[in-house]
Each structure stands twice: as C-alpha cells, then as structure tokens.
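In this view, the complex is presented without one of its protein chains, the others remaining in place.
Moving on, here comes chain A:
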C-alpha cells in the first residue's frame, strides 16, 4: 500500500488507476463489519434498500410490516463496545401508526433522485405515496389497480418527474409528481410487472421485467415497446463484431418491434430483423403470414404479439450497469443473464447460481466499474465476477432469505437485508488494534 502511494506520488501510476486498485483491494477483503451496525426497527421482512444517489449518506428501507425507515450510514447515533462499534439507529420511521401510512407491506421505497427531500413508497395496499422527508408528511397519493411490486424514477431525468410503477396489472403506469396524475400507461406485458429500471444513458427509456418472463424496453415518448429481449438471441462476447450484418430472417415470420415496420399499415405482412451474429443462411423466398386476428393494431402496438421470453419463468430482478451498456436480469428459473443493451443479445455469461428465490423480487447490486455483481441467493449473498461468472465471494450471515442488497461505492460497503428483519453491513476488513490504555482492574479478589 505504501509502495502504491509512493508510485502515485512520483507519477508512475495515474490517479484513477491508484483509486481503482485501492477500491478493488478493499472489495476483495469485505466481510461482516466489525465496526458498524444498523439497528433496524422493522418487524417484518425487509423488501428494499436504497442509499440516496446525491450524497450517499441516507439509507431508506421498506418492510413487510408497512414500515419505512431512514438511517444515516455515515454518522452513528451511538457507540457501543467501548467506542468500537458504531450503532446507526433510524432517524425516521413511518409505520401503521402514521395516519397516512401504508396498510399492507411496502414493497419498494426509492429516494427522489434530485435530493433527499422526497421519497416514494409503493405498497401492496394498491397505492404509491410520495413523502416529504423533513416533515414526514404524505404529499401525494396515487391509486393503482393492483398490488405495487416496484417503483422507479430516472436518475438522469431533467425534463420529467415520472414514477414508473409495476403492479400485478399487465400495464406499466407512469405517475407524474408535477401534476399529481397519471401520465400514460405502457401495455405489452402479458402478466404482472415485477421489476422496472430506468436506463442509465437515456432519460426516456424504461426497462421492465414481467412475470411472463419478458424484458421490454420502452421509449416513453412513443407507444409500445421498441425491443423485447429474447434469450435465444445471443452473441459470443462482450460486443458484437463490427461487421455484423443485420440479416432478415425470412423463414420465420414474427412481429417486427417498434416503428420499423414498413408494411405495418396493412397489418398483413410481418417481418422480423434478427441481430444474431452467427452465419445464418437466409432461406430462399420470403413467407408472409396472415395475421389470424383481424384487429388492426397501431404500428407501435405490434409488440404485444411478440412473445419472446428472456427467462423461463418470471423476471425477478433487473439492474443496468452504470455505464448503461449492459443489463443484468435474474429470473425464477434461477438463472442470471447478462444482456448487451445495444444489440439486445444475451452474452451467454454463465453465473454459477444454484437457487434464487422465486416468489419475491430481488434487488441486485453492481459495482460501479462493472467488475462484480452482488446477488442475493437464498440465505447468502454471492459476488460474481462480471465477465467470467465465477463466484468471487460469498457473504453468509443472514438467518433467512435475503431480498435486497445495495453496494455503496463511496465506502465500498455492502448493505443487505432480508426476511430475518436485519440489515447487515459488509465492509472491508480493518484490524482493530487494541488500545494500549491502562486496562481496568477487573479481578474480583481482594488485592
């Protein structure tokens, strides 16, 4: 470590490289924190965790007993163990006693991305509430047609303030904070929507994963989704080769996605462009299939007919990498898949997951330099290497299934929470040197 500092000082290594080496060394030594403890007031399993994006200081957690709590993870309230263990208690708790609190389980709680003055909670009592943090008052209430599974706000948005809500209804709803009404709905899924994430590169693109196993990309300015991820489209590597040809797969007739359909106006001829990178031979002759239903659909809504699935089961977790290039998804088929967003292909990286929980949504975390993925696997959290899929570390500490985890890149700390109502902190190992003060005489015989 001192050698590295010396080299940085003399200019042999660049500052960014120095910082990233230090961070990766710290991540490799992560274990259950022996100096930090978060005291959780929840009486039910914890469903979501989020640290605010602006300061990285406040942790928001949502639990199944309709309670939501905020903790300060940098300043402890109390010290224990002779000043060695910092106790972080909740600075704000909202539960059933609050007159506008939720009645049933809160499935997701997210901070307003611009500052920590507002946060948004979505619950199984069919409502999404926007709260003012300082006065702990509800500012807005949106009524949903079904249980809310997920809420998301875009961290890049400068021209809209929309909350994307995924419920057990097949439509994804966008709620506008500025006006207090629903902006519009996105249809295309065939079953409830369990996860939603906004794109990290475009403020208008939303990615949702449904219980029907499909992952859809929506541009909210247009109708219908512009891409559905299909697990059989794959590419063998990080990026598709530069000279990949877009071949018209003429032998199968499938729905063309988005607004690229030239003859969509008649609704009779459907063609599909496939982005696969193998040497596919285009068979002679094009086959035009007549649509069986005579209903004329808007060209943007053609994507409803596309039944491609990304997982053999429900999609239970989604996460976009910080550079916006790759998407990770987990499914109830206990598989974790890595997708290249630009080409829409499965990169076929095999993560060694044996079992993942299937009935609830899980929250994954990715380290900012896209080197590790943290996935809750039943009662432990596993860290995988991003590109080889090998298990890097396993964090065992929870007594029951883990539902959510959040990686804080400022301090290289991982916060995990699950059905055992605890929030555990995993931080890089720092050896506690025993203080050399005069130890108190603790003998109990007379001197």
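Keep this in mind: a contact is a pair of C-beta atoms (placed from the backbone, for glycine too) under 8 Å apart; a residue touches a chain by one contact, two chains touch by 3 or more; residues count from 1.
Note that in this section contacts and distances are computed from a predicted model.
Enquirer: One chain isn't displayed here; going by UniProt, is it "Serine/threonine-protein kinase 19", "Eukaryotic translation initiation factor 3 subunit F", "Protein OSCP1" or "Glycine cleavage system H protein"?
Expert: UniProt protein name of the non-displayed chain: "Serine/threonine-protein kinase 19".
Enquirer: Given that one chain is not shown, which residue among A:229, A:377 or A:417 touches it?
Expert: Among A:229, A:377 or A:417, only A:377 touches the chain that is not shown.
Enquirer: Using the touch definition from the top, which of A:8, A:98 or A:335 touches the missing chain?
Expert: A:335
Enquirer: Return the single residue from A:35, A:77 or A:350 that touches the missing chain.
Expert: A:350
Enquirer: Which of these, A:234, A:303, A:330 or A:427, touches the one chain of the complex that we don't see?
Expert: Touching the chain that is not displayed is residue A:234.
Enquirer: Which chain A residues would touch the chain omitted from the figure, given the whole complex?
Expert: These residues of chain A touch the chain that is not shown: 232, 234, 236-237, 251-253, 278-280, 283, 287, 289, 292, 307, 312-313, 332-335, 348-350, 352, 354-355, 377-380, 387-389.
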